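Every protein chain except one is present and positioned as in the full complex.
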Amino acid sequence: MDQIFHEIKIETKGQGFYDLTKQALSWLNKQKIKNGILNINILHTSASLLIQENADPDVLYDLKKFFDKLIPMDNKLYKHTTEGKDDMPAHIKSAITNNQMTLSVKNKKIILGTWQALYLFEHRLEKHTRSISLHLIGN
Amino acid sequence: MDQIFHEIKIETKGQGFYDLTKQALSWLNKQKIKNGILNINILHTSASLLIQENADPDVLYDLKKFFDKLIPMDNKLYKHTTEGKDDMPAHIKSAITNNQMTLSVKNKKIILGTWQALYLFEHRLEKHTRSISLHLIGN
Partner (left out) sequence: MDQIFHEIKIETKGQGFYDLTKQALSWLNKQKIKNGILNINILHTSASLLIQENADPDVLYDLKKFFDKLIPMDNKLYKHTTEGKDDMPAHIKSAITNNQMTLSVKNKKIILGTWQALYLFEHRLEKHTRSISLHLIGN
């Protein structure tokens, strides 16, 4: 058994979903480990990780809309307002989705369903550089 | 250290909770790995995984009711309506629960609290065959 640590940077351009699947697979493809566990951590609390449908873009549209309605960008609702109207909602959205994801890797492929993709879910309105830790353990 | 990949199929009969604990333990019991990590991934985005109370069935009733009220099956709320009124709510319910779960295995037993069970949480109304990946890594 061996392990490899890596970090990727994603430049987000505002709120929404950024598909990480290809980038993760491309990195896995270059590693000597073929089978194992890929532990992914996003090193922020105002963006998160999500496995969701990769087919109909309306699904992502509706997801974003649901989260925005449930957790409004309205400073009157929050005490933590110094970083902008989108920051506290971003922390809450992060809390009810995922900061980390542990995926199984078999023959350098992530075990995912046909309709599944791995997304970075950016909750902030402005562009950000997001750091994501990839940690592969296996043989 | 060794690792074993497996996939199970669960036939769901509509929305609700399906206890996977016994099935997972029964599979673990047949493996040569005694201690390690069991990584579980559901290969769908309209059903999810949840660890919840195994004692009072009212807890599961109230959970289901909460999710249905928060995320109504009402096509007027969503753009993604082609797969039925229950599909987009299923994606949202999946997003705020879990697609994957990493459990610790000690002496072929999953480390769980007395009142905890592992559930498949089916969000669709009709019956479905759900694929769940089990990946055990340990020795």
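Labels A and B are assigned to the chains in the order they are written; within every chain, residues are numbered from 1.
Simple rule for what comes next: a residue touches a chain if its C-beta (ideal position, glycine included) is under 8 Å from a C-beta of that chain, and two chains touch if they have at least 3 such contacts.
In this text, all values refer to a predicted model and were calculated from it rather than measured experimentally.
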Study note, to complete from the structure: Missing-chain contact, candidates B:Ala24, B:Leu63 or B:Leu134, resolves to B:Leu63
Exercise for review: Against the chain that's been left off, what residues of chain B make contact? List them.
Suggested key: 1, 35-37, 50-53, 56, 58-59, 61-63, 66, 70, 96-98, 101-104, 106, 111-116, 137-139
Review point. On chain A, what residues meet the omitted chain?
Key: 1, 3, 5, 37, 39, 41-45, 70-71, 77-80, 82, 88, 91-92, 94-96, 98-100, 102, 131, 133, 135, 137
